[in-house]
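With one protein chain withheld, the remaining protein chains of the complex are depicted in position.
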Amino acid sequence: MIPLSWFLILGAALFCIGMYGVLSRRNAIGILMGVELILNAVNVNLIAFWRYRTPDHLTGLVFAVFVMAIAAAEAAVGLALIIAIYRTRNTVIVEDVDLLKM
Amino acid sequence: MNLLGLLSPELILLATGLVVLFLDMAFHGKQGRREWLPFVAIAGLVVFLIATSFLWGAHESLLSDMMAVDSFALFFKVVAGLATLLVILASWDYFRGKTPYEGEFYALLVLAALAITLAAASTDLIMVYLSMEFLSIGSYILVGYLRDDPKSNEGAIKYFLYGAVASGIMLYGMSLVYGVTGTTNLAQIAATFAAGKLTGEMLWLMLPALIMLLAGFGFKIALVPFHQWSPDAYEGAPTPVTAFLSVGPKAAGFAILMRVFLAAFPAFQLDWAAVLAAISMITMTLGNVVALKQTNIKRMLAYSSIAHAGYILIGFASVALDSPSLFNGVNGVLLYLLGYLFSNVGIFVAVIAFENATGSNQIPDYAGLIKRSPWLAGTLFVLLLSLTGIPATAGFLGKFFVFAAAINMQFYVLALVGIVNSVVAAFYYLNVARYMFFVPSEQESRVVIAPALAVALGVATVATLVIGLYPQPFIEFANQSVRLLGVF
Amino acid sequence: MTELFDWVRLIPLFPFLAFAIILLFTQRNQKLSTYLAWVGIGLAWILGWTIAFRAMADPHVLEEGFRAPIFAIPTGRGLLELGFQVDALTTAMLFMVPFVCLMIFIYSKGYMHGDPRYSRFFAYVSLFATGMLGLIVSDNLLLLYIFWEVMGLCSYLLIGFWFEKPSAMKAGLKAFITTRIGDVIMFLGMLLLYSTTGTLSFHEIFSEETLHFLKETMVWVPLVGTVPVAPVIAILLFGGAVGKSAQFPLHVWLPDAMEGPTPVSALIHAATMVSAGVYLVARMFPIFALLPETASMSVVAFIGGFTALFAATIALAQDDIKRVLAYSTISQLGYMIAALGVGAYVAATFHLITHAFFKALLFLGSGSVIHGAGTQDMMEMGGLRKKMPITFWTFLVGMLALAGVPPFAGFWSKDEILAHAFEEFLHKGVASWPFFVWLVLSLGALLTAFYMARQVFLTFYGETRSHHMHAHESPKVMTYPLIALAVFAALLGFAGVPEEFPVLGPLFGHNFFHHVVGHAYPATPLNWGVMGLSVLLALTGLFLGWVVYGRNPLKHGQPDPLTKLGPMYTLLRNKYYIDEFYSKVIVRPAVALATLLFRFDNSWVVDPFVNLVGKVGVWLSDLGRIFDLNIIDGIVNGVAAVTAWFGKILRLTQTGKAQNYLLVAVLTVLLLLGLYLYLPM
Amino acid sequence: MSLPQIVFLAVGLITLGAAVAVVTSRNVLHSAFLLALTFFGVAVLYVLLDTPYLAAAQVLVYIGAVSVLIIFAIMLSRKVAAPDLVQRNSQWLLALIVAVLLFGALAYLTLQAAWPAAKQALGVDAIGGLGQAFVGTYALPFEVVSVVLLVALVGAIIIARER
Partner (left out) sequence: MDFPILTVITFVPLLGSLIVLCMPKERERLIKQFSIAVSFIPLILSILLWVNLDKDAGIQFEELVAWIPAIHVNYHVGADGLSVPLIFLTALLTTLSLFYSSFTIKNRVKEFFFLFLLLEMGMFGVFVSLDFVLFYVFWEIGLVPMYFLIGVWGGPRREYAAIKFFLYTLVGSVAMLLAIIGIYLNTGTFDIIQAAALRPFVENFTLGALAFWAIFLAFAIKVPMFPFHTWLPDAHVEAPTAGSVILAGILLKLGCYGFFRILLPMFPEQFHYFAPVVAVLAVISIVYGAMVSMAQWDLKKLIAYSSVSHMGYVMLGLAAAAFALGSKDMLTSQAIAMNGAVFQMFNHGIITGALFFLVGVIYERAHTRDLKAFGGLASKVPYYYGIMLVAGLASLGLPGLAGFWGEFFVFRGTFAIAPVYAAVGVIGIVFTAAYILWKVIQHVFLGPFNEKWADLRDMDTYEKITLWPLVGFMVLFGLYPPLIVDTINAAMTRLLSGLM
C-alpha cells in the first residue's frame, strides 16, 4: 500500500522543480515547460487526494481533467505569444524582453 | 425563476460574443459593414444590462452549486457591463489601421466581460479557477493584440508568464484545500471547518493553501507584491485594453477574493484580515509613491490603480458583516469600485483621446491642454479630482466608506495610512492638472475628440459627479448588493 | 439745568465735524478750511466755557458730577456703558483746553501761512482738539483711552507734518511708538481694573463699595508675588501717564517732537496732550491714594521729582529755543506728577492749568521768534527785543510765570506744590519721599529760573549773532493770541491764592480754584517759609542768569559760558546719551530679533522639510525631472523628496524582467508561510 | 515493502530526475524530450492511483502538447538551442534556494498531517461517473472550458498567424 503522503511529497517536489524552472530558465519555452510541471504536480495532488479522501465524489478527478484542458489552452496562447515576440524581437530570451521597465 | 432566466445575462453575453465573431468573418473584406460590429456589441451589452436588472433581488444557487445568482454577483455583472461598454466606446477608432482584427477585439472584450460575470458568481473552486483562467487568457490576448507592436506583445508575454505561474500556485493551493476539506464547494468548505472535525495538523495545511490562493487573487487584483506585471502590461497594452484591465479584472479579482474568503474561510477571518490590512497599506503606499515618479501617464495610472486597489482593500480588510454599523466594509468596496470604474475608465478615455490626437502619452505633453481642448481638460480634471477623493465626486464616496469601515473596526493606523496616501496621491494627480492648466503649451493646435469618445467621456464624468452629488441610490444599491449567497 | 449739561456731548463733536469736512471736501480751499476749523473749535469753546462756568456755580455737579451716556456695548449678559460727564476736574479742564486751542488755531493761520498742506494741518489739529476735548469729558476709562490714542495719532501726524524731512518723520514715529509702549502698560492696567471691578466708568469705580472692594482684593503678580490690586492698577495706569507726559524713562520723544510746526508744539506738546498724562493720574487719583503707604504714590512721586530735576538740567545746555522749552515742559510735568505723588491733588491740577497757559504762550512766542528770525538756534539770535517788541513782552511775562516770580500764575501754583510737599515731609520726616520731592523741586525751581533767564537774554538782549537775519514782528493774527495768553499767564494765579493770604486771599474768593476742584481735599495751609524760599530761589536763578548772559551779552562766535563746566556740559548737552542708549539696547535688538525670526521662519518653519530636501534632495539627482524645477523646495518637496526616494528604491524592483517579478512573488509566499509557521512558536 | 511501493519509488525517482533534467538541461530539445518522460512518469502514477483512463488522457494531451513544444524548440533551436548558450539566468541560485525552502515547508506540512494510511476500495465506476459528471454536475464548468478553448484558439490565431 502506498501512503498518501508519498504522492503528496512527489507532487510538492514536482511543484518546486517546476517553480525552479520557471524562475531560472532564460528562454520562454523553458519557462513554459516549468509551468507544465507545476500543473502536473497539481494534478498529482488532486487525483491522490481524490483517491484517498473522497473516492466516491469525482470532484478531484474532474478538476484534474479541467486543469489539463486549461493547460492546453494556456500552452496554445503562450506559444502564440512566443511566436509574436520571436517575430518582433527575433529572440525568446525573456531577460532580453525588457523595453518596459521602471 | 427558471434556469434559462437566471442564466440569461451570461447567455446573452456569450451570444453577443459569438455573433460578433461570426459577423466579423461574414463581413470579411467588407470594411463598411464591419463598422457596425461595435454597435452589435453595445446592443448586446445593453440587453445584458437590462436582463441583469430583471434578475435584481434573485438569490439562488444554480447548476449543482456551481454558481450563484445573488445581488453580489449581479452588482459585478453591472460593473463588468458598464466597463466593457465604456471601453468599447473608447476603442472606437483606436484600432483603425493598427490591426486587421478589429471585430475579434470586440468579441473578445465581450467574452472577457462574460468571464468577469462568471468569476463574480462562481461558488465552487473549480468555477473560480476556470473563470479566472478564462479572464486571464482573454486578457493575455487583448494585451498582446497589437502583435506588431513590440511593447504590446512584450507586455502580453510578461503578463502571460506571470499569470500562468500565479494560477499554477493558486491551483496548488486549491488542491490543498480540496485535500483538507474533501470538497471544492465554498459553502461546504466553510461547513467542514464549522463542523470542527478537522484535526490541528490538517488545519496547519490550510496555511499554504490560503497564502497560495491569496497569491493567485493578488495577481488578478495586482496587489503588492503580486503587482509587478501590471505596470508593464498596462503600458504595453493598447490603451483601451489598459482601461479595461484597470477595472474589469480588478473588480473580478475583488469579487472572487471576497466571495471565497467570506463564503469559504470565515473561520480564518482574523488571519486573513490582518494580512490583507498589511498588504493594503503596502499596496497603496507603494502605488502612490512610485506613481509620483512616472512621466508616462499610462504608467502613472497603472501605479495609481495599484494604489486604489490598496484603498479598496481597506474596506475588505475591515469587513464587519455582523456589525450593526452602516459601514460593513463590503459596501465600501462596492461603492469604491463603482466610482473608480467611472473615474478611471473616464480618465483612460481622455488619455486615448489625447493619444489619438497627438500620439503621445507623456504627461509633459499635456501642457496647456486647457487652451487646446477646454472640455477634455475640464472633464479630465474632474475625474482626477475624483481619484484624489475630493468631495462631490464618486471617488470621495468610496474613500469615505472604506475609511469609515476601518474606523468602525478601530483600524486607526490603516485609516491613517490611507489618508496620508490620499494626500500623496493628490500630488501627482495635481501634477497633471498643473501641466494642463498652468504650463503654457508649445503648439496651439486644437485637440479634437471623436464623438464616441466624447460620449464615453461625458457619461463617465456625469456619472462621477452624480454619484458624488446624489449618492443615495448608489449607496442603497451597494447595501443591497452586499447580500452574498450563503453569507448573508 | 441738566439740559445744558446734556450738550456736553457736542463739545468733541464740533471739531470732529470740522475735521471730517475739511479732510473730505475743502482740502483745496485754504480759507474755508481755516474758518471751518475756527468755527468748530470756537463753538466748542463757547459751549465749553458756558458749561464750565455753570458747573462752577453748581455744587451738585462739582461733587457728584453729571453724566451723559452715549451708547452701551453688550458683554455677555452685562453691558459696557460709554458716555460723557461733567465734574470738577472736567470743569477745570474745560476752562483751559478749548480756549488754548482756540488761541493756537488763530495763531496757526499766520504761522502756517503758505504751507502746501495748509488745509490738512487744520484738519489734523481739529481732530486733535476732538481727542483732547473728548478725553476730558469722557466718563470712563475706555473712552478716555480711545481719545488718548486719537491724540497720539494726531501728535504722530503733526510731528511728522513736514514728512519730507527725515528728522521730522522719524520724530513722529519715535513719538508714537514710545508713547505706545506706555499706552500698552496703561492698557494692561485698564484690563486689570476692568476685570477686577467689572466696570470702567469713573463714578462706579470711585463709589464707596468698589473702592472698598479694591482695598480688599489681592492679586498675584509674576516675580512680585501676591499684592493688593490697587497699587498694581495704579502703577500700570501710570505707565500711560509716563509715556504721554514724557516722564523719565519715556521722555525721549518729546524733544524730538519739536520737529513739528511750532503751534503744534505749543498745543500738543506743551499745553494739552502732554498734560493728559497728569490728567489721567489726577483722574484716577482715588486709586493711587487708596493705599498711600504702598508703592503707588512713592513711585509717582519719585518719577515726577526725578524727571523735574533731570529735565531741568538738560534744559540748561540746549541751544535750540524750542528744545529748551521742551525740556522745561518735561520738567514742569514732572512737578505736577510729583505733586500728585505727594498727594497735592489740587496744587497739581492748578499747576496743570496755569502751566498750560504760560507754556503755550512761551511756545507761541518762540514760534513768533522763529517766524521772524528764521532760525531756532538761540546762538544765532540776540537783540530781538527791539525788532519784535510784542513778542518780547509777552514772552517775558511767560518767562516770569514759569520762573515762579510773584505774582505771575506760575508762582502760585508752583508754590502750592512746594508747600504741600513740605507739609507732607513735616508729617513723614526726612527719610520720606515728600522730603525728596520738596528738595528736588526747590532745586528745580532755581534751575528753571536760570535757564529761562538764559533763554531770554540769549534771544532778546545783546546784539544779533548772525548777519543774515532780518527779523520782523509777526502779523497780528499771531500776536493777538500772545497777548490774550499773556493776560492769563499773568493773572490766572489769583484763582488759587491761599485762603490765609492777607488781602489777596479773601479778595479772590478764598482760593477759588480749590473750591472748584478740591472739595474732597483739605486746602494746603500757607507756609511763609516755603514761599519765601521759593521766591528767593527764583530770583537767585534769574540773577545768576543775568550774571552769566545778561551783564555782558554773548558776541558772535563766542562760546556758551556753560562750556566751562567741561564734561558735565557735554553730558547735559547730549541729554545723558539716553537716546543712544535706547537705540543700542532696545531698538536695534528688537529689529535684529525680528529679522532673525524671519530667517528662522524662512529656513526652518516655513518648510520643515527644506533642509531634509536640501540634503536628501541633492543626492536624489533626478528630483527635478519629476516636477518642474520651479516647484523645488518647501514641504511639497519634503513629500517629494522622501517619497521620491522611496520611489527610486522601489522602481529598482521594476526591472522589466518577468522572472524577477515572479521571484518576488514566490519569496512573498515563502515569507508569509514562514511568518505563520514561526509566529505561534 | 510492497510491490506498488517499489514501483512508486522507481517511477517517482525517474519522474523527478527527468523533471530536474528538464529544468537544468542546456539544450532545449533535450528538455522537451525529458519533459515527455516526466509526463509519462506521472501517467504511471495515475495508474497507481487506479485511474488508467486519466493516464491515457495524460499521455494523449501532454505528449500532444509536448510535441508541439518540441516543434517550437526545433524551429527556434537555431537561436536558442545553441549548446554554448547559457540556459539559466542570473537569479538561478536564489531561485534554487527558494524552491528548496518551499519544498521543505510543503513537505513538512504535508508530513505532519495525519493522512489516512490506506485507500478504501473504489466504489463508483469512475469512467462512467466522469462522463455523467461532465453533462450533469459539472455541466457549467464543462461549457466554460469549451468557451475558454474557443477564445484561446481565436486568440492564438490572431496573435500568431502570418500576414
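Quick notes on this structure:
Think of it as A, B, C and D in the order they're written, each chain with its own count starting at 1.
Convention: contacts are C-beta pairs under 8 Å (C-beta built on N, C-alpha and C of every residue); 3 or more make two chains touch, one makes a residue touch a chain.
The shown structure was predicted, so the numbers you read here are calculated from the model rather than taken from an experiment.
Within the whole complex, touches from the chain that is not shown fall on B, C.
Contact with the chain that does not appear here is found for just one residue of C:Tyr35, C:Trp49, C:Phe187 or C:Trp393, C:Phe187.
The omitted chain makes contact with just one of the residues B:Asn408, B:Thr464 or B:Ser481: B:Asn408. Here the missing chain is touched by one residue of C:Trp49, C:Phe163 or C:Tyr676, and it is C:Phe163. Only one residue in the set C:Ile46, C:Leu173 or C:Val477 touches the chain that does not appear here, and it is C:Leu173.
Counting the whole complex, the residues of subunit C in touch with the unshown chain are 23, 71-78, 116-117, 142, 145-150, 153, 156, 160, 163-164, 166, 169, 173, 176-177, 180-181, 184, 187-188, 191-192, 194-195, 198, 222, 590-591, 593-595, 597-598, 601, 605-608, 628, 630-631, 633-636, 639.
Touching the omitted chain from subunit B are residues 325-327, 370, 385, 389-392, 396, 400, 403-404, 407-408, 412, 415-416, 419, 422-423, 426-427, 430, 434, 437-438, 470-472, 475-476, 479.
Note that only the chains that are shown with their structure count from here on.
Two chain pairs, B-D and A-C, are compared here, and B-D has more C-beta pairs in contact (counted per touch definition above).
For this pair, subunit A with subunit C, the centres built from the Cα atoms lie 97 Å apart.
Spacing of subunit C relative to subunit D, judged by their CA centroids, is 103 angstrom. We define each chain's centre as the mean of its Cα atoms; on that basis subunit A and subunit B are separated by 26 Å. Looking at subunit A, residues 8, 15, 18-19, 22-24, 31-32, 34, 48, 53, 62, 66, 70, 73-74, 77, 81-82, 84, 94-95, 97-101 sit in touch with two or more other chains.
Contact of a single residue of subunit C with at least two other chains is seen at positions 651, 654, 656-660, 662-663, 666, 669, 673, 677.
For subunit A in complex with subunit D, the residues that touch the partner chain are 1-10, 12-21, 23-27, 29-30, 32-34, 36-37, 40, 43-44, 47-48, 51-53, 55-56, 58, 61-62, 64-66, 68-77, 79-84, 86, 90-95.
Residue ranges on subunit D touching subunit C, taken from their complex, read 89, 91, 94-95, 98, 101-102, 105.
On the side of subunit B, the complex with subunit A involves touching residues 125-126, 129-130, 133, 137, 140-141, 144, 147-151, 153-158, 160-161, 164-165, 168-169, 171-172, 174-176, 178-179, 182-184, 231-232, 235-236.
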